[in-house]
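Below are the structure tokens for one structure; questions will follow.
For chain A:
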Amino acid sequence: MVNLANPILLIVIPLLFVFLIAFSSAFSKSAAKYLPIIAFGINVVVAMLLVPEVLKNGLVLSTTAGFKPPIAIDMIVDKLALFLVIIASVLGFVVSIYNVAYIDEEPEEKFYALFTLLITGIIWMIITGDLFNLFVAFEVTSIAAFGLVGFHRDKGSVEAGFKYLVMGAIGGSLLLVGIIMLYAATGTLNIIDVAQKSAELTFQQKFLAYALIFVGLGIEGALFPLNAWLPDAHPAAPSSVSSILSGIMTTAAIYAIIRITNIIFDYNQIYLFLMFFALLTLIFGEIAAYYQKDIKRMLAYSTIGQTGLFFFAFTIHSTNGLQGAFLQIINHSVSKSMLFLVVGAMIVQVGSRNIEDFVGLGRKMKVSSFFLAIGMFSLMGMPPFFGFWSKLKIIFAALQHSNALMIGSVVIILLMSVVEGAYFFKLLQMMFFGKAEQDREIKEASFGMLVPVVILGFILLFISFYPTPVLDFAHQAASDLMNKNYINLALKLGGL
Partner candidate 1 sequence: MIRKIVYSIFLATIVLSLVMFFAAFPFGQNKMSVGEYYLNHGVAQTGASNIVTSVVVDYRGFDTLGEVSVLFGAAAGVAILFFVLGENRRKRREQVAPNFIVRVGSRIIFPFILLFGTYIFIHGHLTPGGGFQGGAIIASGFLLLYLAYPGTTVNRSRLSMVEGLAGITFIVLGLYGLLMPESSFLYNFLPKGELNALLSSGILPIIYIAIGFKVAAEFAGIIDDMMCEVICRGGEK
Partner candidate 2 sequence: MVSTILIAICVPLLAFAIGLTFIMFKLKITARVQRRYGPPIIQPIYNLLKLLLKEDNISHGVIFSLGPIIALAGSILAVFFIPIPGLNLLTGSGDLIALLYIMAIGSLGMALGAGNTANPNASIGISRALTLMFGYDLPLVIIVISVILQYHTTNLADIVAAQANGHWTLWTLPLSAIVGFVVTYGALGEHPFDIITAPHEVATGPMVEYGGKHLGFLMINHMFHIYIEIALFVDLFLGGASNLFWFYIKMFGVFFIMMLCDEVFLRFKIDDAVRFFWKWPTVVALISLIIVLVK
């Protein structure tokens, strides 16, 4: 019997469904609508099957072509990766349901294929154990995202798509140069192998290669000066796609950066460099979000801010900091995806993305607005929602190092949280307590769009009120990453 708890299935099954969508579109238009749901349903199951394995062994490694890792490409799922994989799969599943009701524009089958490909690429980026494979996964994700951003084919989305494409292509090339430099230096592409062989390199050599990889992934990961595409692309894309882009794609890119940083460098050599970017990203994202009139653009800038926050938590580089970062990732992924989905449903009803037009929606679209509010509260870090636990953890972790730098950073983070509160509360009170000038015909979002929102909302509420398992799991994942267990276990299991 095939062992279903095989990480490679996480990629291959959705990919199979991508091609199935293409294949089936020759016969039936409507099949394409539902295939992604099945694909990610299976993915969720596989991810869940992986949980006991990962908990038992600390890591699950899957080879391709029947060869051991340095020879062939391998897929590695450790706790951290599993973490993200579960989020990505669940988001994929939920957003696929949303798509059924949301997408009504031709060519639908291409959309579904690309959408499935996008999430596949994201999962791929997370679990791959090979540098060049990472690049390929990066490109799969990017290409799918480019196409999806341009899906509406109107003025804004085409412009956004093109800007994204140019920046993404430059980023991809720089990433590839970085990877090739590591290859030239070590003669291998496997991450674990590179980690071991790069120990002989000088810091400058490592750093140059690393910087290029960092820039390449940072473009996708929305780090500050490199993220200019994001506020254009997220609003331009269909809301379901924005939800994925915001919820998990940037996270996956950041994850890749963290993974490579963690493997190649000692923390002390590099953390200031990373912290600098993290704080800039946080500051500029949050402040820019404050000025937005376009609700999706606001959420997009907020994504930049949140990315900065959890990237900062990574750079604290203690078990606590990493735990905080993971919690913040969960919080951000679930909440922000839900927000984009809700906002998408609202935009369908309102017919505008301008915040001013959202006045009084709280009374018309009660369920949607309720979940919007919950998501926003969680992002702001208001108790008893999940964001509170993660923010608590991050600040606690940061202040464990009582140097001026950390205290300054904490002050910045909290100031930016205030800014975040400022724009979210502005929106909230406009929606719930503002009165529209003329009475508009606005109905509650359709059932098909509400179901995914409600699912995500309940996930959020569940982990808010019962955070213990998530906290524990995050803690284990964090200590694994901290101790570089990844390398040791992979060496043991993969027999490198």
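Brief remarks on what is shown
Throughout what follows, a residue touches a chain if its C-beta (ideal position, glycine included) is under 8 Å from a C-beta of that chain, and two chains touch if they have at least 3 such contacts; residues count from 1.
Candidates were picked such that all candidates are chains of the complex that A comes from, given by their letters.
The shown structure was predicted, so the numbers you read here are calculated from the model rather than taken from an experiment.
Candidate 1 is the partner touching chain A in this complex, chosen from 1 or 2. Interface residues of chain A, counted against candidate 1 in their complex, comprise 2-3, 6, 8, 12, 15-16, 18-26, 62-67, 70-73, 106-107, 109-111, 113-114, 117, 120-121, 124, 130, 132-133, 136-137, 139-140, 143-144, 146-147, 150-151, 153, 158, 177, 181, 183-190, 193, 197, 204-205, 208-209.
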